[in-house]
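Shown here: the complex without one of its protein chains, the others still in place.
Up next, subunit A:
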Amino acid sequence: MSTNCFSGYKDLIKEGDLTLIWVSRDNIKPVRMHSEEVFNTRYGSFPHKDIIGKPYGSQIAIRTKGSNKFAFVHVLQPTPELWTLSLPHRTQIVYTPDSSYIMQRLNCSPHSRVIEAGTGSGSFSHAFARSVGHLFSFEFHHIRYEQALEEFKEHGLIDDNVTITHRDVCQGGFLIKKGDTTSYEFGNNETAASLNANVVFLDLPAPWDAIPHLDSVIAVDEKVGLCCFSPCIEQVDKTLDVLEKYGWTDVEMVEIQGRQYESRRQMVRSLNDALERLRDIKRHKLQGVERRKRMFNNTIDSNDEKVGKRNEDGVPLTEKAKFNPFGKGSRIKEGDSNYKWKEVTKVEAEIKSHTSYLTFAFKVVNRSRDDEKVNEILRSMEK
């Protein structure tokens, strides 16, 4: 239970592993492997014992008993990005286009010590935890805190590099002290945790109430980056005011627009083919007219081979046009190799046109240097 399922790379699927079972793009299920259990889908049942022991990424195929249909799933090792797609939503979540931009802009690396408030569904927490040195997550909703704590424990994040604290940071700030409802484990003589954060992410309705509390928990000797995630422009406006008051600079608000495209094909239908098809139809029409003329002018001779097939009333049938380059009238599957296709992209049917505004700001608390130390270095270089 204690190892982090999200960091590091696993080769074989083992008993007790948390896996993500990919049924389809919008059906990805977190499943922990237990050899007696079975993963059920509407296509059939997949016994865990058939999955355990196979390498991660394996396709697992079954034939369903009744209809003898072929069904399959893929078993993947969880990653924060796949987790985001599979997530049980406790709140609106931060999606990958936003979270990845924020992490890049705030230069996240093992060197980063991150404050996140609030935890929410924990989607972004997983991405932070994968990439940064330590994550301090705060959640003010008690039930969501309990759920997230349980989930983070199960995923091995708490034993690794994540601390979660139950707190309304707007009221109580970010200090983590002994006796607080937190996953932080205090050392023997430790009474308060040292956060020393150099990255701050605020996904709160009123970030302006939280910003004044940051000064006591951010790193003082280096540049600290902050991002506020707010859906309304009025929130941004109020945030800008407070940022200025509390000495945050290089303020910039941006919006991220993510798009996903489907790879599709469109049939190539040439002008010549369209003309030829019309000519063909016209020819057949004329033929038909002539046949009918003959039929009414002459006495009907059933042996007249030129007339060809007739319907029940003895009226000759006009043959259907034969030239059909586009497969009209039949259902053509996209990509059918009997036709020519052009590869095209189609944007998703519904796009996330607005997630939130991202307001970035930076602060250096201690804007001075240790002159003595610099002189010392210079002297040591002269030697």
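Here is the rule we go by: a contact is a pair of C-beta atoms (placed from the backbone, for glycine too) under 8 Å apart; a residue touches a chain by one contact, two chains touch by 3 or more; residues count from 1.
Everything below uses one rule, namely that contacts and distances are computed from a predicted model.
J.: Out of "tRNA (adenine(58)-N(1))-methyltransferase non-catalytic subunit TRM6", "INTS5", "Mediator of RNA polymerase II transcription subunit 20" or "Exoribonuclease phosphorolytic domain-containing protein", which one is the UniProt protein name for the chain not included here?
T.: "tRNA (adenine(58)-N(1))-methyltransferase non-catalytic subunit TRM6"
J.: Using the definition of touch stated at the top, determine which of A:Ser24, A:Thr191 or A:Asn338 touches the missing chain.
T.: Looking across A:Ser24, A:Thr191 or A:Asn338, the contact with the absent chain belongs to A:Ser24.
J.: Considering the complete complex, identify which of A:Gly16, A:Gly53, A:Pro212 or A:Gly335 is in touch with the unshown chain.
T.: A:Gly335
J.: Suppose we count only contacts with the excluded chain; which residues of subunit A make the list?
T.: Where subunit A meets the chain not shown: residues 7-9, 11, 22, 24-25, 54-63, 68-70, 72, 74-77, 79-81, 96-97, 99-101, 103-105, 107-112, 127, 130-131, 198, 219, 221-223, 233, 236-237, 240-241, 244, 247, 249-261, 263, 265, 333-335, 343-345, 357, 359, 362, 364, 366-371, 373-374, 377-378, 381.
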